[in-house]
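One protein chain is absent from this view; the other protein chains keep their places.
Moving on to subunit A:
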Amino acid sequence: MELDAKIPAGPLENKWSHYKAQAKLVNPANRKKLPVIVVGTGLAGASAAASLAEQGYPVTSFCFQDSARRAHSVAAQGGVNAAKNYQNDGDSVYRMFYDTLKGGDFRAREANVYRLAECSLNLIDQAVAQGVPFAREYGGYLSNRSFGGVQVSRTFYARGQTGQQLLLGAYQALMRQVSLGKVILYSRHEMLDLVVVEGKAKGIISRNLDTGVIERFAAEAVVVATGGFGKIYYLSTLAMGCNGSAIWRAHKRGALMACPSWTQIHPTSLPQSGDYQSKLTLMSESLRNDGRIWVPKLANEERAANDIPEQERDYYLERRYPSFGNLAPRDISSRAAKERIDAGFGVGAQKNAVYLDFSKAIKEQGKDKIKEKYGNLFSMYKKITADDAYIAPMKISPAAHFSMGGLWVDYELMTTIPGLFAIGEANFADHGANRLGANSLLQACVDGYFILPYTLANYLSGELKKDKITVEHPEFERVEKEVVTQLNELCQIKGTKTADYFHKKLGKLLYDKCGLSRSKTGLTEAIAGIKTLRAEFYKELIVPGSAAEINGELEKAGRIADYLEIAELMCHDALSREESCGAHFREEYQTADGEALRDDKNYCYVSAWEWAGIDAAPVLHPEPLEFEFIKLSVRSYS
């Protein structure tokens, strides 16, 4: 299989405008004849569904939550990037492009990343027009803050609830289309499979989570916007229902998965407090603007944070990365924290955390200022831990957070199955091997509002004259049967172990062997371990009740069945890449001072994987990354 990224020719700055000028259009009268399915109502899905419906395509939209407004984009706290250069601090589209590419350790396409930076300008305008209440200066102008990995202030924010506010903007746009009858929205519906007819994506099979009814939906194109699958690690900053099922089923129907092991482990989450723990809450990275990260210089320190004198504290990020300090990129900060924790300098009851200290900022700026900037984060911290971070430093630790990997897409955001598009966190595209903070809200919005409406039309224009496929097509029946059989099988195992039991085991295995650092031995062990766990799952699982009713346990079991396969692919992916880049840190490939050692000669490519069956090894299709406009450099933040 030859992968064609379909990157338009020409200078970097003109690629996207050229594409738009030349893409085929569908005339307004014909759009009505081209129904589109959009799975997911997060920022990517809601913005795409609303924009496509505004253009006149009949849209059917799905989410598993009881309301579109609850998609996990809602939880993003810190902000969204845009190269507006309102602060006049030297920002530009080019600089944002370069920062993003460098932040991703040069493992993304130049053309995609440039387009992301270019469209960021328009996104802020769009969000303001929708009524998103971004932070403002007293004069009425928009305000900015800095995020990790950059030296300019380009992050727009709405207190600590930027994702919620952006999502509500997109959700409201979607609701407007629902009220106009242009979008039919199915909440509490889970996509369980993709239907491919004659090589093209033509529909999905879903389960109504409130009744158990299995339904078929046909369309001329399917857009998957189902978000990230970081919940595979069980303990993560994701929501309980986040899953990889939609993209995985699409993968098994022929869509390639790209770099699935590239997972961002966020440096500032709350540490685990016990085995019962179900999720890790994120403390926004924006806190690193004013908070200083440290551990005691003494291993197994017993004194409380405030009792440890200044000279006995190790501000290890400031020490190792003086020019970026506490704002070093996430992968680097997380690894540095893990290094200190593993070396015995961790703090807290479980010795699994580091301090994030605001005392200097409070002294310099006053408590009120800090409260205004981060008030809700401090109160969230207090709610969860019962501790007051105005008085003593927060305790934070790394947690699985974001999937850089996902379905492989070309410049048009189309997967290797014609007619199947993947947008938002569900795809692999712009972030390379490490995502910069505040770039993924942006990517989800840009994909949905600004890119897909052009690229989808370009594809659909070719479908207009073709015969229409309906849900009566035998392929729908065949796929539906497979779905029903699998659901019934899960209910019939009747073992003794719950879905969560398997999820926790898998999560721990993956975090240890395919998390912050990876090695050949560890990954090989992990693959064997996952196979064993999968076999046990199909023997020992217990799902109460049946598939024909509300059944939260069955929902979980289905997602874990998929996780048990995705995990194996992740390990193969990590194993095959014998270099370190971004979040992918192979212990065998590091510099003398413990930094990632990239190998541009042999690994300057995207690993796209083809499904070959449950018992066969996945097949690698490398997509070489060509850098025409920038020179590869060693990512240095010191």
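We adopt the following convention: a residue touches a chain if its C-beta (ideal position, glycine included) is under 8 Å from a C-beta of that chain, and two chains touch if they have at least 3 such contacts; residues count from 1.
Here, contacts and distances are computed from a predicted model.
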Name per UniProt, for the chain absent here [options: "Two component, sigma54 specific, transcriptional regulator, Fis family", "Succinate dehydrogenase / fumarate reductase iron-sulfur subunit", "ABC transporter permease" or "Heterotetrameric sarcosine oxidase delta subunit"]: "Succinate dehydrogenase / fumarate reductase iron-sulfur subunit"
Full-complex contact with the absent chain, from A:N81, A:T226, A:T455 or A:T498: A:T498
Residue of A:S47, A:S397 or A:Q443 in touch with the missing chain, whole complex considered: A:S47
Chain not shown: contacting residue from A:N88, A:S179 or A:Q311: A:S179
Interface with the unshown chain - residue positions in subunit A: 47, 50-51, 54, 65-70, 72, 74-75, 84, 86, 122, 124-131, 133-142, 158-159, 161, 164-165, 168, 171-173, 175-176, 178-179, 187, 210, 239-241, 273-274, 276-279, 281-282, 379-380, 383-384, 386, 449-450, 453, 496, 498, 500-501, 542, 544-545, 550, 552-553
